[in-house]
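Here is the structure we will look at.
Removed: one protein chain of the complex. Kept in place: all other protein chains.
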Amino acid sequence: MLDRDESRTTASLIIPDPVDVDVTRDDAAGVDSDVMTEEMLVNMGPQHPSTHGVLRVVLRTDGEMVLEATPHVGYLHRCAEKIGENLQYFQFIPYTDRMDYLAGMNNNLAFALAVEKLAGLEVPERAQYIRVIFAEMNRIASHLVSMGTYGLDLGAFTPFLYAFRERELILDLFEAACGARLTYSYITVGGVTDDIPAGWLERCVEFLDYFEPKIKEYNDLLSYNHIFIKRTANVGVIPPDRAIAWGLSGPVLRGSGVAWDLRKATPDLVYGRMDFEVCTGKGRMGAVGDCWDRYFVRIEEMEQSVRIVRQCIDQIGGAAGGHKAKMPKILKPPAGETYYGIENPRGELGFLVISDGTAVPYRVKARGPSFCNLAILNEVATDCLLADVPAIVGSIDVVMGEVDR
Amino acid sequence: MVPAPDYIPLINLPRPIEAVAVIAVYLGFVSVVAMFFIWWERKVSAHMQSRLGPMRVGGWHGWSQSLADGLKLLSKEDLIPDEADRPLFRIAPYLAFVPAFAAFAVLPFSAKFAFVDVSITVVLIFGILALEVLGVILGGWASNSKWSLYGAMREACQIVSYEIPLGLAVLTPVLTVGSLSLVDISIDQGGGIHRWLAFRNPFLFVSFGVFFIASLAANKRAPFDLPESESELVAGFHTEYSGMRFAMFFFAEYAAMFLIGGLAALLYLGGWYDPFGIVLHMEHTPSLVWWAALAGAGIFVVKAFTMVFVQMWLRWTLPRLRIDQVLYMCVKVLLPLACVNLLGVALWAWLFPGGAAQLAVQIVLTVIGAGGAGAFLAILVWAMFFRGRGITVSMLKPWTNLLHRTESK
Amino acid sequence: MLEAILFYGFAAMALAGAFGVLLSRNIVRTAVWLLATLGAAAGLYFLLGAMFVGAIQLIVYAGGTLVLIIFGVMLTSKNPHMRFAPRRAEVAVAAVVCLALVGLLVWVLLHSTWYVGPIVQTRAQWAQTGVNEHPWAHDLQAVTQFLDANHVAIVDAKGVPCGPVTLAGLARAAWYELTVMPQGDQGDRRQPLHDADGKPMSGDQLLAELHALPPQDRAIDDAALESAIAALESPDAPARTVQQVAYACGDADLLTDADGDGTRNIGLGFLGVYLLPFEVISVLLLAVLIGAAYLARPRVPASGGTGGGR
Partner (left out) sequence: MNHVLHIGLNHYLVLAAILFAAGLCTMTLKRNAIGILIGVELVLNAANVNLIAFSHYGTGLIDGQVTAIFVIVLAAAEAAVALAIFLNFYNRLATVDVDRGDRLRG
């Protein structure tokens, strides 16, 4: 708006000297392309339908071309880490839910594991199985949202509703287990808050039986849709070396063909006993590391998660122990610091927890995958079309609650 | 060619009164159709997405939802952005709204319900519709919003390009029938499904596809809804509009949906004639002429609604194209195809003025087309009765038990 | 009366648009004012019976050219409120010159006698007999319908069919004493309609014959035919009708078709009399296409980026 005001007052008064103008325009014309339109600064967000929350991307555009896309973060900053320094360890669990609110279970898990490592707690086997089941179910739910909203970003409405239909069933399962549908605080330090209800596992199997064929439906409806492929293949390509250089993780990294998954690389919990594959982008529709690859990695990961959950359900009957370790009333880990990272649906979610031996952590620091993945946006969303920006942002799949914390 | 039934004036009233009556009927119909489509699209999309859609307002399936929305929009504050070009901002919705409704005047519903008796209705209807784009462009520009400006630029770009293949596609039926009058073109298709222009020859068959795609783009319907693509441009050209002015853009789009469906029916799908030649027979039986007119209008409306349904179906199925792909599609796919069709139709008329070859081709194409339509209906019935319902109800019901937490084992 | 109302309405709209264009400082508003003029001009064309031109005006001018212009405005206006105010002296000079021009033009127009009537070079005496004053009927529709229903065609003196029977054709037949022939398939068109004496029938005779036919043999009733013929012969038919009939009676057989607005003849004209200009303009358009593409082409190929595989 500023430029308009400015020019309104000056246009009729200050007419640049033709000689100067000639020179400057020649220079500009040498660099740039055809029709010299005005460059515009466009705010995509913080209130924009397709920036997934309150992400603000400032676009420098020339017509439909995006010359520069700068993400601006912080609109959802809630001092989560600072709050962590003022609460007891298990009291911080509900705050982790609210970081990546689409994958609350995984966030709980990451913090719980970090604290357990710090305190040297041993978690019973059954609790570990329950944790894996819930983490993987939440991965499915999170990827469903990601897939659905990605369809929305590209103008396909229906997959979104289908994804939410299935997610709803997962949330029902979660609700049955812990009473909450979004901010679970179910996985906690030492195990899970409560054992799974009777008949839950059967319901879970029923859901998996129902859900597995649906993945094919998503592929028919969206993944292999010609327009969808045209919109995503070869768009926003992140080569493997750039992905590693930017410290990306999760489906964004694997979409670039790098087979890095913390569940395989550092198999904690019972992941070591599970038979599953690390899905990577293979460039089936275009270059390796394009939006379609990143999207499809998530679809494939849902299948793998189903496999893991099935195995867990098969094995949980033989697991020893209860749902929670014996815990002191007030947890006071020995002084020291630890970092623990797990494979969140969006990538490596790690917590650095420093204890000074009191009941309250000295420092809590989260390493969020969305925040790190978002960093590459400017590099990827340069010299693309305006319509590619939602496609790229959507394929990176950020959750602003976790970016801003 | 089948001789045209004689034109008899609709009612023997003084001219001005007849005009007023006709205008009243037309405006009523157009408004009701636009509102019905808004409700219908919500229901269609809902059922495609295993939802129910509007269910509350007015009783049965929320039938008066559009009415309630209209009232709500009427009573909303009419916001005008501070820096907007106020006169243009105000006039733009009307510029979009009036042509969409005016074009109905030249749309014949059946041989007797064709109120504007000019010989060039095809050209006229596109002439009137061509004005609609200006409303959108000006609305987008006058809003003084960058998103709106993008919407306006895209609209200008898209419409100006797609009018060419659209026009060329429309020329093929015109060339085949030898008339620019929608009534004449329609009358030529009476007497059975094999007479329908889409099934006359392969070029017209393809031309129907070109026409339909180009008309989608010209009406900025998905997957060509770039001017208002909500995931990229917030709401495109009507980002800054609220209340009734917004509703006018909305109305214009839905009215134009019917126009496009109606044009597809008139130009390619046999106009107001049924697939078995019954209406034609009735038209030539003096005692049944009026029944023929009524039945024809009904059939025409059904055909137009079917085409509108297809537009909705596409919208809720397909992702959106990108602007370069939209233009690629126009210039490198539809435009050559339309040119080839035009040439092909001319050659066809020259090579096969009639006879066995023509009839054989007609029969083959009719079988293909009717088979396609049958498959479409089958899918529809299947989806309605066996698919959408089974999932939600049977899956969700037993789950409610789980809400009561049971003892852990 | 209606014609006058419509004319003044459209004229007012056109003038409002023109002055809006002239006085508006904002370039987009200028374009909108131009839209008013273009629309009003299309309305005037409709009023003058040039339906096709009117529709083309709407499609090409309002829908195409104007959109192009607005598009250009958007591309080139750094700020849409940019003003290039002319100097007062310039305004004064322009106003004086243009007002003088309008005065001159109007004076010339009003003091010129335009030849209003058909071009009838071979029948110069027709013009001399004062066709403009001849009381032609304004409602020959009934007769025309009757002729259509009875499959009667009209040919000129050389035996060339004048196309489907129309007002114009009938008028011409009656006036020129052309021969009336039954309309059949392509082959037997040149069989003249004979009267009782075996001589080819003239238009006047035809009308008389029609009148004499028993009512059950006609598509129109007695009263309608009566009134049509009466109107045809009435001495005080309005002059407007004379002009319209005169217009319809123009020399070209191509002039009117069954729909009466000449669209078909425009098409025939493009591929007949006007073939050469048509082709020349086609070539010109091709040149324009190439030229515009050349002018707007990218100077330097856009730098390739990582995003957007196009």
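Going in written order, the chains are labelled A, B and C, and every chain counts its residues from 1.
In this section, a residue touches a chain if its C-beta (ideal position, glycine included) is under 8 Å from a C-beta of that chain, and two chains touch if they have at least 3 such contacts.
Because the structure is a prediction, the values reported are computed rather than measured.
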### Query
For chain C, which residues touch the unseen chain?
1, 3-4, 7, 11, 14-15, 18-19, 21-22, 27, 30-31, 34, 37-38, 41, 44-45, 48-50, 52-53, 56-57, 60-61, 64-65, 68-69, 71-73, 75-78, 82, 84, 86, 90-91, 94-95, 97-99, 101-102, 105-106, 109-110, 114-119, 239-240, 243, 246-252, 254-255, 262, 265-266, 269-270, 274, 277, 281, 284-285, 288-289, 291-292, 295-296
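One rule holds for everything that comes next: only the chains that are shown with their structure count from here on.
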### Task
Could you grab the centroid distance between chain A and chain B? Build each centroid from C-alpha atoms only and quote it in angstrom.
41
### Length of the line joining the C-alpha centres of chain A and chain C, rounded to whole Å
66
#### Entry: CA centroid of chain B to CA centroid of chain C, Å
32
### Query
Could you say which residues in chain A touch two or more other chains, in rising order?
4, 385, 388
### Query
Can you list the chain B residues in contact with two or more other chains?
153, 324
#### Entry: Residue ranges of chain A touching chain B (in the complex, touch as defined)
1, 4, 40, 42, 48-50, 63-64, 151-158, 161-162, 165, 169, 172-173, 175-176, 179, 194-200, 203, 210, 221-222, 225, 227-228, 230-231, 323, 385-390
### Query
Considering the complex alone, what residue numbers of chain B touch chain A?
45, 48-51, 83, 144, 146-147, 150, 153-154, 222-223, 225-226, 229-234, 315-325, 391-392, 395-396, 399, 402-403, 405-409
### Residues on chain C engaged by chain B in the complex (per definition of touch)
26, 28-29, 32, 35, 39, 42, 51-52, 54-59, 62-64, 66-68, 70-71, 74, 80, 258-261, 263, 310
